[in-house]
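Can you read through this structure? Questions will come right after.
Only one protein chain is missing from this complex, and each of the others stays in its spot.
Take a look at subunit A:
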Amino acid sequence: MLTICQREPYPEAASGKPSLGQESGELESDASSVIQLSHSLGSQPFETRGQINVRSLKSGSVNIQQDSSYDWKDYKEAGEANEFYHLEAFVKYNGIERTFLTSTKACLLYESQLADIITIHVDLLGNIYGVSVATPHSQQCTGTVPEFEPNFNTTVLISYMEHGPVPDVAMYVQKVEQEKVAKERGETKDNRSFIAKYWMYIVPLVLVFMMSGASNPEQPAR
């Protein structure tokens, strides 16, 4: 089975603040790449799984050709023995060759019925610095799965590095300016309570009353 997909950028910050550039167009250079995949269950030797063709890192167009060399039973056994599923990725781009290794629990892969997510990590200079395999995160190792065809249902994601935050001086200055303008127009509505607004007048009044009361003590009534 084959699925092509581009990774959405990381979910936006919870505060609702606009996050900074996460466009794939930020990449300084584009490259195509071929990623050879080989995998193994537990401590078995690596076998070829297939390859991912990345036509363009920038646009994120990828396709994957693969077939599971292992049997359904192999996954089941490895899952029961709490083995790892290892995936080795041999990446070639721009004349650079890098080998990455990634693993997940075999039982998670088995229970997701070989639905895995392969993420290709790319930094801002267009380097591939990691390839990682994962299963949909709601998976748990419970142990009850019906027999299925051992075909991978793979989602390939490209994860781009983001620009770091910068101090937002312009926004702040703009805010201060706006406030100034608003104040000049008298638009600012003071919604503080009466006491909060006029304490500076009330407190001296009260004090003056108290002081005058203390300095002219009333004659004790007989």
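Everything that follows uses one rule, which is that a residue touches a chain if its C-beta (ideal position, glycine included) is under 8 Å from a C-beta of that chain, and two chains touch if they have at least 3 such contacts; residues count from 1.
Please note the rule applied: contacts and distances are computed from a predicted model.
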"ER membrane protein complex subunit 1", "EF-hand domain-containing protein", "Outer dynein arm-docking complex subunit 2 isoform X2" or "Queuine tRNA-ribosyltransferase accessory subunit 2" - which is the UniProt name of the missing chain: "ER membrane protein complex subunit 1"
Sole residue of A:33, A:68, A:113 or A:127 that reaches the chain not shown, by the stated touch rule: A:127
Selected residue (touches chain absent from view) among A:36, A:69, A:102 or A:151: A:102
Hidden partner chain, residues of subunit A it touches: 10-15, 17, 19-20, 43, 82, 84, 86, 96, 98-105, 108, 119, 121, 123-125, 127, 129-130, 132, 134-135, 137-140, 159, 161-169, 171-172, 175, 178-179, 203-204, 207-208, 211-212, 215
